[in-house]
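Take a look at this one; I'll ask things after.
For this view, one protein chain was removed and the others were kept in their places.
Moving on, here comes chain A:
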C-alpha cells in the first residue's frame, strides 16, 4: 500500500516533546472518514512509518488531527515537520470505540497521559448534538499539570461534561487531585447497568482502572480499551502486532474487555 501525500496545515506544541499536527491531503479530495479510536500510519520521508491514533473530530472532514509524542526515529522526524511540510499517510485502520453503544448510557472516559489523544474524537462525538449518551464523565490523569494535553479545550469541555483530573506530581498552583487516575474511580458512584467505560493509557493504568470498574460491578462487556504494539503494515500481514490470537491492527486497537480479558492479565504475550 502506497501512502497518500498530506501536508501540515497547522502544528501545535502541546508541551515539550509532544505536538499535534493538523494534516490535509495534498490533492483536493477530502480525507477518508474514520471512527474514533482508529489510527493512521504516518510516514516521515526516509525515516519510516508509525501508527498514530486519530485525535480530531469525525465531523471535521477537511483534516486528520494527530497528537504525537517524540520517542523514536520516526516521531523525531515528524517533530521536525513545520506548516506546509509534507508527509505520507496510510489509513484509517483498525476497529474504533463503539460510539453506537453509548446511547442512553453514562459514559466513563478514563485517560492516562497521552491516552487522552485517542479518546478525543470520542469526546467530540459525545458532546455533539447527535449524541444520545445521557452523561459523560472524563477522568484524566497526567504526570503533572504542564504535561496535560489540550489544556484550553479541557476548560471548555468542563462546561459540558464532568471532568476529574489527577496528576502524579503537583506543581505550584495545582488545586486538583494528586495520585493515580484510578483513585478517582474509587470515589465515583457507578450505575453498572447503565454505564459504559472507555479506557486508554499505559497498560498498568488500564489494569488498575479495570480492577476498580469490576469492583463496582461494571460488566466486562461494558468496558473497552485501546491497545498498542509494534506495527509495520497495519493490515494484518507483518505479524508484529500479534497479541495472543489478536492482531492489534485489524482486530483492535480498541477491544472489548469481555473478549480479551484472559490475555490482558498475562505478561509478555
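As a convention for this text, contacts are C-beta pairs under 8 Å (C-beta built on N, C-alpha and C of every residue); 3 or more make two chains touch, one makes a residue touch a chain; residues count from 1.
Keep this in mind: contacts and distances are computed from a predicted model.
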| item | value |
| --- | --- |
| Chain not displayed: protein name in its UniProt record ("Gluconate 2-dehydrogenase subunit 3 family protein", "UmuC domain-containing protein", "Multisubunit sodium/proton antiporter, MrpE subunit" or "4Fe-4S dicluster containing protein") | "4Fe-4S dicluster containing protein" |
| Selected residue (touches chain absent from view) among A:147, A:212 or A:228 | A:228 |
| Residue in contact with the excluded chain [from A:16, A:100, A:172 or A:245] | A:245 |
| Interface with the unshown chain - residue positions in chain A | 1-3, 5, 7, 26, 43, 45-49, 71-72, 86-88, 228-230, 232-233, 235-240, 242, 244-245, 247, 250, 266, 268-269 |
